[in-house]
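Below is the structure I would like to discuss, written out as structure tokens.
Removed: one protein chain of the complex. Kept in place: all other protein chains.
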Amino acid sequence: MKFKTRSFDAAPSVLEIEDLTVQLAGNRTAAPVLDKVSLKIRQGETVCLVGESGSGKSVTSLSVMGLLPKGALEATGGRIGLEGRNLLELGPQAMREMRAQKISMIFQEPMTALNPVMRVGDQIGEVLDTHTRLPAREKRARVLDIMNQVHLPDVERIHRSYPHQLSGGQRQRIMIAMALILEPQLLIADEPTTALDVTTQKQILGLIAELQEKHGTAVLFITHDMGVVAEIADTVHVMKLGRIVEHAPVEDLLRRPREDYTKQLLQSVPSLTPRPARPEPQGGAVLSVSGLQKTYGAHGVFARREATRAANDVSFSIPRGRTLGIVGESGSGKSTVARCIMRLIDPTEGDIRVADREIARLSRHALRPYRKHIQIVFQDPFRSLNPRWTIGRSLIEGPLNIGADRKAALKRAAELLTLVGLPDDAVNRYPHQFSGGQRQRVAIARAIAMEPDVLVADEAVSALDVSVQAQVLDLLDELQKKLGIAILFITHDLRVAAQICDEVVVMQHGHVVEHDTAANVLANPQHAYTRALIEAAPGRLWDFANFRELKSA
Amino acid sequence: MLGYIIRRILAVIPVMTIVAIFVFLLLRLTPGDPAAIIAGDMATPAQLERIRTSLGLSDPLHVQFVTWVGLLLKGELGTSLISNTPVTQMIGQRIWPTFNIAVLTIVLSVLIAVPMGVLAAWRHRTWVDYAVMAFSVLGFSIPVFVIGYLFIQAFAIELRWFPVQGYAAPSEGFGKFLARAILPCLTLATIYVALIARMTRASMLEVLGEDYIRTARAKGVKETVVLFRHALRNAAVPIMTIIGTGFALLIGGVVVTESVFNIPGIGRLTVDAILARDYPVIQGMILLTSGLYVFINLVIDLSYTFFDPRIRY
Amino acid sequence: MAASPQPAARLQWLFGAIALPRGWRVGAGPLIAAAVLVVIVAATLAAPLIVPHDPMAMDALQRLKGPSDVYPLGTDAYGRDMLSRVVTGGRVSLLIGIGAAVISVAIGLMIGLVSGFFRLADAIIMRVMDSLMAIPSILLAIALVALNGPSIWSVMGAITIPEIPRVVRLVRSVVLSAREEPYVEAALALGSSMPKILWQHLMPNTLAPLIVQGTYICASAILTEAILSFLGAGVSTEIPTWGNIMAEGRVYFQLKPSLIFWPGLMLSLCILSINLLGDTARDLLDPRLKKREA
Partner (left out) sequence: QDKTITAVMHSGLRVLDPIITTAHITRNHGYMIYDVLVAVDENFKPQPQMADWTISDDNLVYTFTLRDGLKFHDGAAVTAADAVASLTRWGKRDSGGQLIFDITESLEAKDDKTIVWTLKSPFPALLDTVGKQSAVPPFIMPERVASGSPDEAITEYVGSGPFVFVQEEYQPGVSVTYKKFADYVPREGAASWMAGGKNVKVDTVKWVTMPDAQTAINAIMSGEIDYIEQVQIDLLPILAASEDVTVETRDDLGYQTIGRMNFKHPPFDNKKIRQAAQMALSQEDVLGTLIGNADYYKVCGAIFGCGTPLGDESGSQTLTSGGDVEGAKKLLEEAGYDGTPVVLMQPTDVVSLTAQPVVAAQALRNAGFNVDMQAMDWQTLVTRRASQSKPAEGGWNLFFTNWMVPEINSPLISPMLNGRGDGAWFGWPKDDAVEALRADFIAADTPEKQKEVAVAIQKHNLDEVLYIPLGEYAVPQARSNKLTNMIPSPVPVFWNIEKAD
């Protein structure tokens, strides 16, 4: 494993955060959300910020952008220095100019961060509009160019698509394109690659590196993926509970973590080696899909545009108590398959059997009794929670539907929240008051509250730090043992796949290209794409848990 | 989409049929006798009966209905019972003032109200917001005629900028049209500005806390762009609805304003016809407005898909 | 499961402070508004006991007099006491205003939710609404009186029926957008029934626009009532209402504006209060707004 070792001591610093304190607005007595956070980034440097979910990473980045939610959080102390100016003291106009010219940010949740009613191409183009004066043709060319660079397929179509017509990873890449197009001096990336498959991720990381090379861009990179950290970081800061507990050059940190929390974090990183196979299942499939096909119609006012074939002849089945992983290229149709199985969209063709009942063509009404058998954790947890509802209310919605008693359901909800590592009083809070990872855990809790036979988890742990992730995966495992849940696990994280899947399906361009046991797929990939995928897995030569290179390598 | 549009345009037929039957029955239910209006105060019952017969009002209901539908199928709306003028001609004379004033009013209202509402939402709970609210409440709760009289008093009588009353078609010169249309438009606009501004504010508030607004700010775009391009567009659907139904109402004719400013529009025509039980005119008017509403509503519905591409029909 | 009971405890505390009682604190505005409304409603309810004159008693010699000791707000064109009429006038006006707003919003909401969510129902319901929209309320009023006799219900009907399609359109438009939200899909996936999704997930989105529309209907109903009661659709024209006091005062606009001013003032005060209360209620109902208040 080769770490970045360049020294930046000589480089001018771009961002200097000193003793930044952020508190709940109007409540100075409460413990601060950020407690004297200090951090420095120099030109060309990549600083990775890792740490517990909910520890304040996003809040730190938002503070720099001057975009803390007004009235909820406010910076009460410290200094954010950029080019010798304290950003905390800038007026809105000056701050806007800063944002426009110096800093770009990639937000954590691309679904909510993109304007749902504007074409994504225009949203990228708007950045150019604001800061440059380009003729329309040239502007479009540049937008298409950056879209190509972030490896979006079919850029012409995506250019005129709306966010809801894109896959999670595609949206994320739109966000990235938006942040990169102006080649900023400081780039803040808040978990920018959670929805990307590793090959694409690699491209993106390469792109950022190139940018740094060319313009000396300083990068603040927030991530949970230790592999990525190992690959790109110059310096790593570890956060916990609103404080930076440790920071060091990347190699130091990975080899010689000082703080317990850091050690614990590194030890939680799952291994890429598949876990030993579990005993063969008895009994038939709980969920089986055959010949599933989904074509998204494109509707213009007059012209009939070419439709998108998102899933093509997808077949698989999951027996009780087993986990099937779907990995694959971003935009390859994974979420589409999941949504078809849930009958949230109608499959164009194919059969879906749940508990031996064909549900692909049931009416919405006839479907209702089957809902309790099959649950989903959505890829975008924030939007899947009603913003006006407390978490508690969202959590008990399902159980109440299947006739649970309200009190019991509430109690169970609180328990589940504790199980996923959230305070049980979180029931009284609203979705927007959580961090990305916390919301994802709420979504998981909601799905398992139904005790379904089949759980479809679409990128369900992507926003969790590895220690919480381990905790959630344990929880799933336990439930599976106890209740025999079959899990359809969609992920980009090969490490996670290796740890929990019995079988893995690899998808590309809407097709299943490989389908075998986890061990076979990961250790002995057959298809070229699968091989590329495994090649691209970040940090695959490092044994995080033992703070050293992998022995085999 | 094209199919949808065609289906919606064809929907004019059932809508008009329902309206036609409904209005026909409704009219025959209402007491009133056009013959009495024609004949005047001194007519004897026998004379009334003869006039009624000559107007065809003594025929059984279904015969009257069939006669009317027969006319309709020939593309005619009949002749006014009272003035003996073809209904199409009467409506033709009266629709344009109403239409022109309605268009001008809506344009004016939107231009004033939307920025007002946006501003109020942006400065939520500040004096700006409260000022907009106070204005809106006045707009709701002052009778239209008061507003009209006040405008006349101020701009026509004191300042002598505009004539007191009357209407001039744009074909007589746009300046002339504007001089006469501006006060009625402002009068009508007061309510619409109030309504649209509050609706804008309400739906903007729903949107301003969203993450994509934050994204837009992060891009460093100007605050006006954030508000008008990003937020307003997301908030546009209910605002469009209010504008659309408001426009429909205006096209239906607004009696009080037409009286106060002496505009020969279809609002007065309709009310006069109703009060005189001039059945063919009422029926014609309502058929016409229902057709117009179908059209306006179609345009509103299509505008939804423009503002919010997630909406599909 | 080793993870962090400690941060949990701290966060619990933090958020308890945000989400619970703090958000429910309201400013002085809504309190004043509530007080104004209560005073006006109480005064109108107690009108027979507190007004100085019989609001219907007239005196041709005292027409259009200015304020005096006997008639604190002067008299109208029939020589009736303005103060008594304005105070008494609130009874019918508020009943009709609030009644019409509540009824049309309630019915419009139901129809709009269904129409917005189900495509097939939409095609049919909206065409019926298009038809309904075209019927002038004056005609409706005359017909309703013919069918039903003059009563408060006839006015209410003549006012509400044409309002309903407009409410339906509004609700429907909001639902059309909201039904595409992922949380609606999530609710579907959780097996929530249609009524529940409509009511619990979608309906709250319509509240803000409905409050605006509702206050507007309330105000316009109070003004329209006068027109309809002159057509014999409602209460007798002798019984004062804010609407008919203003309508009767129309001729005297230049000579004696106070005929319009006083009832207008009462009406504006009520609408302003209802407005403020509506806004406050809405803000309280929307947790996302709460976060922006402190």
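Should a chain be cited, it is by its letter among A, B and C, assigned in written order, with residues numbered from 1 in that chain.
Heads up, the rule we're going with is that a residue touches a chain if its C-beta (ideal position, glycine included) is under 8 Å from a C-beta of that chain, and two chains touch if they have at least 3 such contacts.
Nothing here was measured: the structure is a model prediction, and the numbers come from that model.
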{"item": "For the chain not depicted, the shown chains it touches", "value": "B, C"}
{"item": "Where the missing chain touches subunit C, by residue", "value": "56-58, 60-61, 63-64, 77-79, 142, 150, 229-232, 236-238, 250-255"}
{"item": "Hidden partner interface residues of subunit B, rising order", "value": "30-33, 36-45, 47-48, 50-51, 53-54, 80, 82-85, 90, 93-94, 145, 149, 152, 156-157, 160, 163-166, 259-262, 264, 268-269, 272, 275-277"}
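Convention: only the chains that are shown with their structure count from here on.
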{"item": "Interchain centroid distance [CA atoms averaged], subunit A/subunit C, Å", "value": "46"}
{"item": "Distance between chain centroids, defined by C-alpha means - subunit A, subunit B (Å)", "value": "50"}
{"item": "Rounded Å distance between subunit B and subunit C, as computed from the means of their C-alpha atoms", "value": "21"}
{"item": "For subunit C, residues that touch 2 or more chains besides their own", "value": "180, 286, 288, 291-293"}
{"item": "Subunit A: positions in contact with at least two other chains", "value": "69, 164, 432"}
{"item": "Residues of subunit C that touch subunit B when the two form their complex", "value": "29, 119, 122-123, 126-128, 130-131, 133-136, 138-140, 142-143, 146-147, 165-166, 169-170, 173-174, 176-177, 180, 205, 208-209, 211-213, 215-216, 219-220, 222-223, 246-247, 250, 253-254, 260, 264, 267-268, 270-272, 275-276, 279, 282, 286, 288-289, 291-293"}
{"item": "Of all residues in subunit C, those that touch subunit A in their complex", "value": "1-4, 7-20, 22, 180-183, 185-194, 196, 201, 204, 285-288, 291-294"}
{"item": "Interfacial residue positions of subunit B with respect to subunit A in the complex", "value": "1-2, 209-212, 214-223, 225, 229-230, 233-234, 307-310, 312"}
